[in-house]
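Report on one structure; see the data block that follows.
Here's a slice of the assembly, chains where they normally sit.
Should a chain be cited, it is by its letter among A and B, assigned in written order, with residues numbered from 1 in that chain.
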Amino acid sequence: MTLLYFAWLRQVIGSGEEQITLPPGIGDVRGLITHLKGLDAKYAQAFADEGRIRTAVNQHHAALDAPVSDGDEIAFFPPVTGG
Amino acid sequence: MQRIVIQQAPFDLNAEVAALAAGGAAGAVVNFTGHVRAEDGLASLTLEHYPGMTEAEIARMAAEAAARWPLTGITVIHRVGTLKPGDAIVLVAAAAAHRTPAFAACEFLMDYLKTHAPFWKQETRNGETRWAEARASDDAAASRWRKP
């Protein structure tokens, strides 16, 4: 699956895009975040306050309980500030 | 009837409004332009976005507006990159035969764009750069369009 990071999340993680294989047993956004936080201190820092993170699954805004599967494009970002 | 563009370049309001009014179906074109404010010593603003989702999300908003009001056209142009105080950031235009739906649709599109379109602003002041925080008032503005 493709993971995308924007704004300060991209800066904390140090990359805007990465490819991962979804580990078995992870079925939703919340599970994916928990998995990432366990990988590395930079993910733990980026996702420390989940209230500051928004998610899109395949370019649609998604909640923490939205299903994810391998092949999806998952994006993490702060609340948007355009306009 | 939807025109959605993400670009670095300035936009041409005369051309955009003329395109929406061409043919004589639109009696009313309501345009919102957002500009960089020279607040608190702001030197520049840099906008980043999520290519692909940005266009898709704005297209979904525009389809929702077209379903709610009898519109003859919608144009959204959002700039990205680095902008200075006074520069235009965004154009949202809604055209209709009469003014009431054009005003409502333009305001709806702006409220949704502020809260749903994946753009992020970095503000530079006194040589320091920080990410702009989302405003609670924007969420409140968008929530008034929610159907019961």
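The working rule: a contact is a pair of C-beta atoms (placed from the backbone, for glycine too) under 8 Å apart; a residue touches a chain by one contact, two chains touch by 3 or more.
Note that the structure is a prediction, hence the values are computed from the model and not measured.
**Q** How would the full complex read if you wrote each label with its copy number?
**A** A x2, B x2
Just so we're on the same page, only the chains that are shown with their structure count from here on.
**Q** If you average the CA atoms of chain A and of chain B, how many Å lie between those two points?
**A** Chain centroid spacing, chain A to chain B, equals 26 Å.
**Q** So in the complex, the part of chain A that touches chain B is made up of which residues?
**A** 4, 6-8, 56, 59-61, 75, 77-83
**Q** Where on chain B is chain A touching in the complex?
**A** So the residues of chain B touching chain A come out as 34, 47-50, 52-53, 56-57, 78, 89-90, 110, 113-122, 131-135, 138.
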